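Beneath this line is the structure, given in structure tokens, with notes to follow.
Left out: one protein chain. Kept in place: all the others.
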Amino acid sequence: MRGQTSMITIAIAIVMIVFIMIFLLTSSLVPQQSQTLKSEYRNLYAHNMLLSMLRMETRCGSISDVLKGAYFGGGKCDSMPFLEARLPGYINSVLYATGNTEYEWFFEATPKDFQGSVLGFGNPAVKDSMEKWDARTMITWEDYQLDVKIYIRTK
Amino acid sequence: MKSQADVMEYLVLVIMIMLIAFFVLLLVFGFQLFTAGSEQAVAKERRSLFLLQSIISSNMLNNPQYQTGSVFDDSKLTVIRCEDIEKLFGEDAWINITVLKDESVCDNVAPEWRKRNCIKALKEEANTLCTTNNYPKCNVWTFCGENKKERMIYRSIPVNIHRKINGTIELGVLTVGVPGGA
Partner (left out) sequence: MISVFQIFRVLIGLIVFMFVISFFLRIADMYSYTQTMGNKIDAVNNFDYTAMQTYTSGNPSEFPGFKDFETVVYEPPKIKSDAGQKTLTVPVFFMPTKGEVSLERSCLDFGWFRWCCVFAFPKSAKVLFTIGENTPETRALIRKVVENLPGSLEFGFCDGTDARSSDRTQFLLYLDGSAGTTHRPCEAILPDYCKLVTINASAGFSSRIKENHIKINPSSRDVYEFNQSGFPESRRYRDWMDIAVFITGGVKALDYRNSDFSQELAASAGIMHERSLLVQQRIKDYNRQPCLECSTPLPQACGWTDQGGAAHESTAYRDFISSLQRLKSALTSGEYQSQLDDTALKYDELKNQGCES
């Protein structure tokens, strides 16, 4: 009886040790450095998405000029219909071409220190998401500044 | 009999302890091997990220007017060769830059059949690989195609391409590949 009790105790101890080992191993399975690199890539992606989009030239001028036209007028074409018709297509074509179709986005332009409405394109829920990453820049025209941001998350 | 059982019990206990010790050893070294393997993967990831950052900031490929980088000069892309890329960025990289054509240039084309032809021409030109002969009517640059292996880590980011001759800035995608990956 005593011998059996000892055996059982030893067996329980072995099983406990094995489970603790497995737990320690699995809890450190994803290296911290890999997470940091993923985050750096995502930030670079968002930053480049925003800047490239603003710089690209269309039949109505650059996107940043079209945005200025939407607030202050004077653009080559009717800014708002152009942005509504074309901007989502440009962003989605980039996501498709970079193989990032699992991303969804929200693009927003907010007037800073002057009167004007906030322009938004894409899925607004992305802005309130906890797992989003974003990029931001300012477009300046004379004394006015437009705060432009893009938010991205995985679906 | 009883003392024999006691001795046996003791010996079994000793064997159990030895087995635990051996198992711990296996786990420890297995973990070390796993860590070494994942460090290799991290090194590859770093390499691909560094390659992206170097390419978008390289004076030899970009328009220097844009200090923040990521605006490639299409004439520079057309003349640069794989040997130059290898000297600048290392010997294992595969690089592709593709312009995404903007169909809005055909918006105001009329009648409808001309608009369709405009879009068709854009699509045909879209996949044209650039050489010094067809420059600037081309939209794709690929470097070091022979470095492309079955298992590669690919990373893509949006960029701009400055068309030197007509002065426009177009939207495009930069993709780099380094060997490795699952």
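Per-chain residue numbering starts at 1, and chain names A and B are given in the order in which the chains are listed.
Convention: a residue touches a chain if its C-beta (ideal position, glycine included) is under 8 Å from a C-beta of that chain, and two chains touch if they have at least 3 such contacts.
This structure is a prediction, so every number in the text was calculated from the model and none was measured.
A.B. asks: Using the whole complex, pick out the displayed chains that touch the missing one.
C.D. replies: Across all of the complex, the chain we cannot see touches B.
A.B. asks: Which candidate, B:8, B:43 or B:121, sits in contact with the chain we can't see?
C.D. replies: B:43
A.B. asks: Go through subunit B and note every residue touching the omitted chain.
C.D. replies: Residues in contact with the chain left out: 3, 6-7, 10, 14, 17-18, 21, 24-25, 28, 32, 35, 39, 43, 46, 50, 53-54, 57, 59-60, 63-65, 73, 75-76, 78-80, 84, 87-88, 132, 135-136, 162, 164-168.
In this text, only the chains that are shown with their structure count from here on.
A.B. asks: Indicate the whole-number Å distance between the mean C-alpha point of subunit A and the mean C-alpha point of subunit B.
C.D. replies: Centre separation, subunit A to subunit B: 19 Å.
A.B. asks: Which bits of subunit B are touching subunit A when the two form their complex?
C.D. replies: 5, 9, 12-13, 16, 19-20, 23-24, 27, 31, 34-35, 38-39, 41-42, 45-46, 49, 52-53, 56, 68, 70-71, 98, 100, 102, 104-105, 107-108, 154-160, 168-173, 175
A.B. asks: Going by the contact rule at the top, pick out the subunit A residues touching subunit B in the complex.
C.D. replies: Listed in rising order, the residues of subunit A that touch subunit B are 3, 6-7, 10, 14, 17-18, 21, 25, 31, 33-34, 37-38, 40-41, 44-45, 48-49, 51-53, 55-60, 62, 82, 86, 90, 93-94, 97-100.
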